[in-house]
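The complex is shown incomplete by one protein chain, all other protein chains being positioned as in the whole.
Per-chain residue numbering starts at 1, and chain names A, B and C are given in the order in which the chains are listed.
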Amino acid sequence: MARSVVQLSGHIVDSLILPKVLDLIVNLGAEFEILDIQIGQRRADRSAARILIEAPSAEILETILAKIKEHGALPLDEEESVQVEPAPQDGVFPEGFYATTNLNTLVRFHNQWLEVQPPEMDCGIRVDPAAMRAETVPIHKVKKGDLIVIGHRGVKILPIERRVPREVFEFMSSPVSSEKPKGLLIQEIAESMKKVRQESGKILVVAGPSLVHTGASEYLVEMIEKGYVQILFAGNGLAVHDIEAALYGTSLGVYLDKKIRSTEGHEHHLWAINQIRKAGGIRQAVEQGLLSRGIFYTCVQKGVEFVLAGSIRDDGPLPDVVTDTLEAQDLMREKIRGVGLVLMMATTLHAIATGNLLPATVKTVCVDINPAVVTKLADRGTFHAMGIVTDVEPFLRELCQYL
Amino acid sequence: MARSVVQLSGHIVDSLILPKVLDLIVNLGAEFEILDIQIGQRRADRSAARILIEAPSAEILETILAKIKEHGALPLDEEESVQVEPAPQDGVFPEGFYATTNLNTLVRFHNQWLEVQPPEMDCGIRVDPAAMRAETVPIHKVKKGDLIVIGHRGVKILPIERRVPREVFEFMSSPVSSEKPKGLLIQEIAESMKKVRQESGKILVVAGPSLVHTGASEYLVEMIEKGYVQILFAGNGLAVHDIEAALYGTSLGVYLDKKIRSTEGHEHHLWAINQIRKAGGIRQAVEQGLLSRGIFYTCVQKGVEFVLAGSIRDDGPLPDVVTDTLEAQDLMREKIRGVGLVLMMATTLHAIATGNLLPATVKTVCVDINPAVVTKLADRGTFHAMGIVTDVEPFLRELCQYL
Amino acid sequence: MARSVVQLSGHIVDSLILPKVLDLIVNLGAEFEILDIQIGQRRADRSAARILIEAPSAEILETILAKIKEHGALPLDEEESVQVEPAPQDGVFPEGFYATTNLNTLVRFHNQWLEVQPPEMDCGIRVDPAAMRAETVPIHKVKKGDLIVIGHRGVKILPIERRVPREVFEFMSSPVSSEKPKGLLIQEIAESMKKVRQESGKILVVAGPSLVHTGASEYLVEMIEKGYVQILFAGNGLAVHDIEAALYGTSLGVYLDKKIRSTEGHEHHLWAINQIRKAGGIRQAVEQGLLSRGIFYTCVQKGVEFVLAGSIRDDGPLPDVVTDTLEAQDLMREKIRGVGLVLMMATTLHAIATGNLLPATVKTVCVDINPAVVTKLADRGTFHAMGIVTDVEPFLRELCQYL
Partner (left out) sequence: MARSVVQLSGHIVDSLILPKVLDLIVNLGAEFEILDIQIGQRRADRSAARILIEAPSAEILETILAKIKEHGALPLDEEESVQVEPAPQDGVFPEGFYATTNLNTLVRFHNQWLEVQPPEMDCGIRVDPAAMRAETVPIHKVKKGDLIVIGHRGVKILPIERRVPREVFEFMSSPVSSEKPKGLLIQEIAESMKKVRQESGKILVVAGPSLVHTGASEYLVEMIEKGYVQILFAGNGLAVHDIEAALYGTSLGVYLDKKIRSTEGHEHHLWAINQIRKAGGIRQAVEQGLLSRGIFYTCVQKGVEFVLAGSIRDDGPLPDVVTDTLEAQDLMREKIRGVGLVLMMATTLHAIATGNLLPATVKTVCVDINPAVVTKLADRGTFHAMGIVTDVEPFLRELCQYL
């Protein structure tokens, strides 16, 4: 029998933290005893509990301690430092390295709690003893000899306490289905966007090419012009079809202002790519007067940064596309600093890639007509996410009216 | 070897009728020889062909002749009368009865071609020798001794010739996906609706309860007020939630004008049902001043007829619901006479049931966020159907703007 | 300020009952104070708490008391009897009637707690003072003068405590997606079915017509022959296509043992309907030797009861179909007594209708390739439900191997 006493404090009853911890203990094969508990009598009060865990083996106890730590449960004796080990070679972590969550995390090192910056899931933690700093490091960036945290001792996670009455972004435990009213929700998203901008936070838009196909670009252009977009993440497709529309009036060969498919337009998107390649890039095409309307034209005019990440289904691609996926990831990592709200629309690949990089605390709105995409994103631990199952064109149209 | 010569005429090349007929002949196991063909040189010209069919058996030849008849291919010698036989008992057709399509159909009887009225699929054809009339009859309506058409001899079908340039309703071979622009399409639907009304045709709306859940009722109310709805087909659910919204402001317990689910509203829809049952029905509730807003209130005020067909998932139901499904079907059959355009929104059961009753020539728009529903309807041989994959609330909002 | 003290007991922490109650109190606009709490130290121990609720008005307090009652929270003074009032007319409840949940429920009447039988959601509670019995009554069955419970005072609900480690049927908080392994799950369903049969419980199968289209009927036949189906709920479609397959080898005109669509088979399902109508019904067709294979033949041979409920999209229908939906509902109500496990496959309408009638404690497995259907069922408060997103034919094939 292996034993440990952990403590929990905060709004652990009404934010469901205590039940979850008890659940994990039993699910992972151990028993618990609540040694003492003080329940906050009123909403504003905090609660605290000490729990004895009895596990059949030391190994299981370790697993449990590692797991309940994600909910803020710390062993009483957890005043020991993290264990670190040097990376054995470039791009390789030491065995048993600690894998991060997207929650705010602290590590205890030389009797001090260091905040791990920035929060990002599925990375390692690198400790710099000289500067007394701790940072998340993706595996491809680790250098031989870097000191990397091993195991979970000395790691503290600050769970997100969801309390009532909730903010709209915490409210959604499941995606907003197509069978629910959406008007007020869209209004609240608009309010959140305004608030982020008032506080000088950045708004990141992640968008797929059907934004252009459905005729929704004009609303994104309007949002950019009004200052509600600071960064745009997309792929070659969005840019190509936006530029195709700007140059030829079609999107994948479909005239956006006519009802009937232009059977002639097959080549348009390839010709658009060729023109931008000749110009040297999107910015250059704007400067040369070649490109004078659309999403990317407006981005260039308004100084909105964009990252176009490459994929194997790209035609061309445009010169602005970062074809190396690691390089693109790193660029996205860099740009999300300071982002206060993310609007993901009609894209699976780019939305999930962005979600992987975001701290859990960043507000995220994910809009797609396919409920599977929305669920997939919510499943990946993106906590402050609101999923809306709807058609992207009317969504953006209505959002613009509230901005 | 069994042989027959059939002839085809009309726009058989560009409306794909000739290729389909040749395809069927070979697929069903026979060979063809084109004896002669005149191809219309220009679009306005008609073409004609005579085709010899050689089948391995008389039975296969019969099958082929029955099948290609649906595309207008008639044996040269098809001047013989239809065969009729009396129904052996009430509700039972004679063996080998001819099963109708939803296309315009003629039967040759006593050297005369009689038009079969009204076109409806999956029925029998009853011939009245005294009145020299032919009519479709659903199986449950046949009476012992009724003369019913046997086999396919003497039956002529007028296929729909799809020609270019096409009307918007013919244009759609596949549903309009969520990735296509929809604005202009919606505008055209509005134009079609106006045209139908100018020609004094009726517009039938078939709608599911999520019309209320999503907050789209106000647009349907507006359409009714403007005179763009003459008949409404729905189930208990649409009426219950519309009346719940009118009486309590909620839909399935969700406040339509607030963002958060009213956890208290579980009983509202049951209380709404109870109130209408007490009043004696929807019309009575309006007359008593109990019901003073919403879709059904407006229907009563504006004289719009509605059929509420029962289903086994109904709560209550409301007194207006026709709980017998055969009776409901018959009522729907009766009401669709004179309908020029059908708008089906957010319902599978009622949309398919209505589609089964409609002649192929009635313009049909089917709107659902689930592509599977839209495809399912298109698959059932509803020819002049346009399927749109989108969210019903913004669809109706936009449609109203064009009306 | 309106105040009330409620108490809660049981496994209220780890089955999330306490946090849910606190959540409801705050969400509905009141404040709470935990007066005292004893937390069970170990898993086997029960906890208890007394909570003071302070609401801004008596009306809000009532709403809260009604709502938290669904989680077992009872006012301390709740020893008063239920209020009852006579139904004003046949088919109409008195104003403010109590609407049932599908959980086990007690009502206090003349100082005695009466168990309400059977648990069914969205009904009223009728109290018989002479027999001291309480029963759920659907609205259409209430008679003038029946004593019906009003308000929520004196009503006690026994919430389902979900505890760890969970049974497989409790385990699923969300549907099993198509991206998860299903083999072991299917094995467990087979084990549950065996156990239900060992305990002489009944197994109810609810199935849609694509069971026949996909070629899965043979597995259902096998299950029936092995004694794993006692009752079958379906619509006209399943029976028609099963009989079409038995008589003609096709399903909706597609030969089940050939790859290519039989273009000739359009009439087959109508001819099948006609033959059974002539015979007088399915049982008669079996007795007359007309029907000698398939699902319904096997049902007749093995004495499996079936309910075929009508819908407005039915062709025919077969004489066995109960066309009145209220009558069909009542028949289903009657047959589900004693059912220990329900297997719902490839049907939305019949699955939801059945789910509405079932007590929350009956184990339910819902299989559909469309995640939306599975989610829809889970959303409707069917607690012990396991949703599996997969193709029904291989699911049944594999299930049969484990039986």
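Rule of thumb we're sticking to: a contact is a pair of C-beta atoms (placed from the backbone, for glycine too) under 8 Å apart; a residue touches a chain by one contact, two chains touch by 3 or more.
The structure presented is a predicted model; accordingly, all values stated were derived computationally and were not measured.
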By the document's definition of touch, the residue of A:H110, A:K143 or A:H266 touching the omitted chain is A:H266
Who touches the missing chain here, C:R126, C:K182 or C:K278? C:K182
For review purposes, identify every residue of chain A that touches the missing chain, sorted by number. 24, 27-28, 63, 66-67, 88-89, 91-93, 95-97, 99, 122, 139-140, 260, 263-264, 266-267, 270-271, 273-274, 277-278, 309-317, 323-329, 332, 348-350, 352-353, 356, 370, 372
Which positions on chain B touch the chain that was left off? 13-16, 18-19, 22-23, 26-27, 31-35, 37, 39-43, 49, 164-165, 371-372, 375
Name every residue on chain C in touch with the hidden partner chain. 168, 171, 178-185, 188, 210, 213-215, 251, 254, 256-260, 369-370, 389-391, 393-395, 397-398
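Assume only the chains that are shown with their structure count from here on.
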Which chain has its Cα centroid closest to the overall Cα centroid? C
Going by the average position of its CA atoms, which chain sits the greatest distance from chain A? B
Between chain B and chain C, what is the separation of their C-alpha centroids in Å? 33
How many Å are there between the centre of chain A and the centre of chain C, using C-alpha atoms for each centre? 39
In angstrom, rounded to a whole number, how far apart do the mean CA points of chain A and chain B lie? 46
Where chain B touches two or more other chains, by residue: 260, 370
